[in-house]
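Contents: one structure, followed by commentary.
Excluded from the complex is one protein chain; the other protein chains are retained at their positions.
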Amino acid sequence: MSLLSSARAATGRPSDEPPPPDDLVVVPARHPWRWVAAAAVLVVVAQFLHGLITNPGWDWGTFFGYFFEKSVMDALLVTLQLTFAGAILGFAGGVVLAPMRLSKNPVLKSVSWGFIWVFRSVPLLVQLLFWANLGYLYDRLQIGVPFGPGFFSFETSTLVSAFGAALLGLALHEAAYAAEIVRAGILSVDSRQLEAAAALGIPRLRQFRRILLPQAMRAILPNAANELVNLLKSTSVVYVLAIGELFYQVQVIYGRNGRVVPLLLVATVWYVILTAALSVLQHYVERHYARGYVR
Amino acid sequence: MSLLSSARAATGRPSDEPPPPDDLVVVPARHPWRWVAAAAVLVVVAQFLHGLITNPGWDWGTFFGYFFEKSVMDALLVTLQLTFAGAILGFAGGVVLAPMRLSKNPVLKSVSWGFIWVFRSVPLLVQLLFWANLGYLYDRLQIGVPFGPGFFSFETSTLVSAFGAALLGLALHEAAYAAEIVRAGILSVDSRQLEAAAALGIPRLRQFRRILLPQAMRAILPNAANELVNLLKSTSVVYVLAIGELFYQVQVIYGRNGRVVPLLLVATVWYVILTAALSVLQHYVERHYARGYVR
Amino acid sequence: MIELTGVTKSFGTLEVLHDVDLTVPAGSVTVVIGPSGSGKSTLLRCINHLEKVDRGRVRVDGELIGYRRVGNKLHELSERHILKQRRDIGFVFQTFNLFPHMTALQNVLEAVGKEAEPRGRELLARVGLADKVDAYPRQLSGGQQQRVAIARALALEPKLVLFDEPTSALDPELVGEVLDVMRDLAKAGTTMVVVTHEIGFAREVADTIVFLDEGRLLEQGPPAEVLDNPQHERTKAFLSKVLV
Amino acid sequence: MIELTGVTKSFGTLEVLHDVDLTVPAGSVTVVIGPSGSGKSTLLRCINHLEKVDRGRVRVDGELIGYRRVGNKLHELSERHILKQRRDIGFVFQTFNLFPHMTALQNVLEAVGKEAEPRGRELLARVGLADKVDAYPRQLSGGQQQRVAIARALALEPKLVLFDEPTSALDPELVGEVLDVMRDLAKAGTTMVVVTHEIGFAREVADTIVFLDEGRLLEQGPPAEVLDNPQHERTKAFLSKVLV
Partner (left out) sequence: AAPDETPKAAAAIDSNTGQTVKINDGPDQQRIVPAKVDAIASQVPEAVRTKGKLVIGVGAAGAGFAPLAFTATDNKTLIGSEPDIAVAVAGILGLEPDLQNTSWESLFIGLDSGKYDVGASNITVTEERKQKYDFATYRKDELAFEAKKGSGWKVTGPQDVAGKKIAVGSGTNQEKILVEWSEEAVKQGLPKVDIKYYQTNQATYLALGSGAIDGYLGPNPTSAYHVATAGETEIVGTYSGAGSTLQGKIALTTKKGSGLVEAYAAAVNELIKSGDYQKILDRWNLAGETVDTSEINPPGLPIEGK
């Protein structure tokens, strides 16, 4: 809202009583409580930060000593690699599994349902241990006639490397979650949109890719970001495979020197920074998919 | 599709050539590949189960010995308590935070944004350690003039019990995630719905409760279930506070007897069962909120 | 009574309403006609403050909509106050905007509360939907949905009702029935503003007809004057195309 | 050419279409009129198999819709085949159902591909939307959205077009323009079925008029016969209500 142009008053409109409201200055709604609330929040945050900075318990010297330390940076890279690979594989799986679960085909539906059920409920830790230690349970994997003779066989302990096991576990785990995220997005799209697409004779795959998914994106994105942040932190579970990601690395370090707090803080602050970066990205992607929904 | 009633043929319709298609039997679309796929899936699952049952590595004796063991059952109860309390507190928080983040009020918006950012990115482990060890960083918490004299003060080490710390951490952590889930749901609702509600002069809170939330539910539910399953498993992080939940308990046992695989399986199978129960519940709740969306 | 003075509204660079002055006397029916995209819907939306005007004022029953005057200043009202003002203004959307998760009856009762159930049923019966009270919007035909939307707007017994093409999905029989409903409302002193493309309907229902083109109010007057003896070239051209 | 034989369709216990037989010759325009809720939209939806009929057959150009005949058996077609059949059948929805995340032009081009851009622009221009090609549906007025929906259905150059109240949101001028578009289509040999409430429009456009009531096809014939000299009591009652 802007001030009214006083030019309008000069157009010679009859100046009856009360004076035409056009002459009046518009005052935007005032919100005194906002300021009180803002002040209160600022005080609390300031006090907390003050405590953080001045309290010797946090041991900022150690924190800064390790924050950019080489092994930490290397570990951060591993974390990012695992996160990205897990997210991409996971969402690729989810985009396949979600329409399967919604399809009318009972086989596809059950397979998808079963997959989601199992891989959502088995703890990532257990899955990682399972994949990394396949050799513990199965000495050899063989391809061949079911319950019959085999053609090829592998030694399982050489089949899956630690990093491979981590990726496999993360991907399967994420796919199960992503499938439900995508399904929620699809459910949120007005069914008339698909009818319109069907009436135009657009092929199924294209319907999904061009009509359904872009509209579902609005409901998918915040959840996908949730899952990504979660994944970023979940990668710490790969510590069981002795893979040097961020959280593992700080554990190794505080295992050595006993300075738990500043080192946990190193990992935490990195997570906070990465999440902030992700949030900024999320903001722009959300804005992109909000086009056409202005009103 | 049913068979055509042959009565129609008897109504005396002119029997021109070719015979009126009404006499024809309708054959539903056949899907031979479905059967192939179903068979393939069944074989793989059967082989896996066969391997599971016959492989001595799984040590089923130990598994069954501990599956209903009293300390495991007690731990399961703790897990369920933490999960339910975390979920309820978390979603209560999320339902408040999501509209805050979407509101036009800049203070509410920033507070919500900040909350989500911080509590989503700080690892639960770190949060739990923080709340449980508040005393390490702050000897006393005081209520009073900021940066000035205090009126009341507590000894922090007595303030928060281990279980309290676990609850607080879980609730804050879940609230941040739930907020984004609810926000995604809200975004998926057609904005014209809110316009209609506004045009009817329905108060804001009621708009949210009666118009927005029930429609958002379709997109919220699968994600809420995701989060709940995740929470069920995340509770295992409370091991850092030595709270005897399920995963902690099986660790205690295999720490003594060294039978890692069957005991991890005890926890896993419980998770799988609980997730299945949740999925059934989810199915009915989703169906409830799908009413009115039949077409 | 509604009073619009100098109402101007733009979307980006597109001026959709330009300096519209309009007075609607209490208890009268004003019909807005005009080509597609001329700003009719936007005009209605400005009246109940669903769209904030860029310049000008909107008054209903002497009360400023969306603002409160204190001395020589206009204070924006809080959302809560605006919502209260809207309870006196019924609105029938061009796209109906029914709540999909509620049955027809629930849609009608949402703003008035469950106590009003008899009245809600009566309203639905009046628009010919006695047998569809428990149907969800997706199970209703276009015309049935439109009638639910009308019943919903009337349930609050508003002093003023804004209709955005209330008969677009209705067959000739029902148009007659809706006309009856409107006549009753007018008799009870309700003020109405109706956007429509059906000139026949406009002629039947209107006390005043207003012709809008490209956001400008070109002509206004009683139906006989505007429809049969238009002054403006644009109006003439427009009306000449009416199929009879 | 369309041929419906004994088409019956129920939603739950509600029989919406009852034993409908209808033949629409190639290149002709058939207008379906009838009260709200009589099953007009459902009839159109059955023709392009958006709704599966419970009994009876639908043929377009001699080809069964949704089924393939092998010997004395009817095999349900796979979704892929049905989608292919639909590419020859244009459909304009009563609720438009535009894709909200695409501009007007993108909506029109979605099914035909980007190569057809000149044709898409031309179609939009023909319905008076040359300046709105890049607007999103939410930025368009009701009538503008309806015109985009028409252009979208025509972009595929279908042999058959099903219009569900294509002029409900249009002003009299535009109705005339849409009429012109239809005449051109008819000249090019396109078959059309049009559901409408505007009797004037029906009279102008129709080769055959069909009157539907409570799912039954009560009357059909050329406009002069059905409109001016209806045989059935129900038709007479219905038409008597038309506002002129």
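Chains here go by letter, A, B, C and D, matching the order in which they are written, and residues are numbered from 1 within each.
Everything below uses one rule, namely that a residue touches a chain if its C-beta (ideal position, glycine included) is under 8 Å from a C-beta of that chain, and two chains touch if they have at least 3 such contacts.
This structure is a prediction, so every number in the text was calculated from the model and none was measured.
By the touch rule given at the top, the unshown chain touches A, B in the complete complex.
Residue in contact with the omitted chain (choice from B:Gln249, B:Thr268 or B:Gln282): B:Gln249. Within the whole complex, the absent chain has one touching residue among A:Ile116, A:Leu129 or A:Ala196, and that is A:Leu129. The residue touching the chain not shown here, chosen from A:Phe91, A:Tyr254, A:Tyr271 or A:Tyr289, is A:Tyr254. Even with one chain removed from view, chain A keeps its contact list with that chain: residues 57, 69-71, 129, 132-137, 156-157, 162, 239-242, 248, 251-261, 264. Residue positions on chain B in contact with the hidden chain: 61-62, 65-66, 69-71, 125, 129, 132-133, 135-137, 157, 239-242, 244, 248-249, 251-261, 264, in rising order.
The rule we apply is simple: only the chains that are shown with their structure count from here on.
Shared contact partners of chain A and chain D, listed by label, are B, C.
Comparing the chain pairs B-D and B-C, the larger number of C-beta pairs in contact belongs to B-C. The centroid of the Cα atoms in chain A and the matching centroid in chain C are 45 Å apart.
In terms of their C-alpha centroids, the spacing between chain C and chain D amounts to 29 Å. Within chain A, the positions touching two or more other chains are listed as 192, 293, 295.
Each of the following residues of chain D touches two or more other chains: 95, 139.
Contacts between chains leave no pair untouched here, as each chain touches all the others. The residues of chain B lying in touch with chain C in their complex are 192-193, 195-204, 210-211, 214-215, 289, 291-295.
Contact residues on chain A toward chain B in their complex (touch as defined above): 31, 34-35, 37-38, 41, 43, 45-47, 50-51, 55, 57-58, 105-108, 111, 117-118, 120-126, 129, 136-138, 146-147, 177, 180-181, 183-185, 187-192, 218-223, 225-227, 229-230, 233, 236, 247, 260-261, 264-265, 267-268, 271-272, 274-276, 279, 293, 295.
Taken together, the chain C residues at the contact with chain A in this complex read 5-6, 52, 54-57, 64, 67, 69, 72-78.
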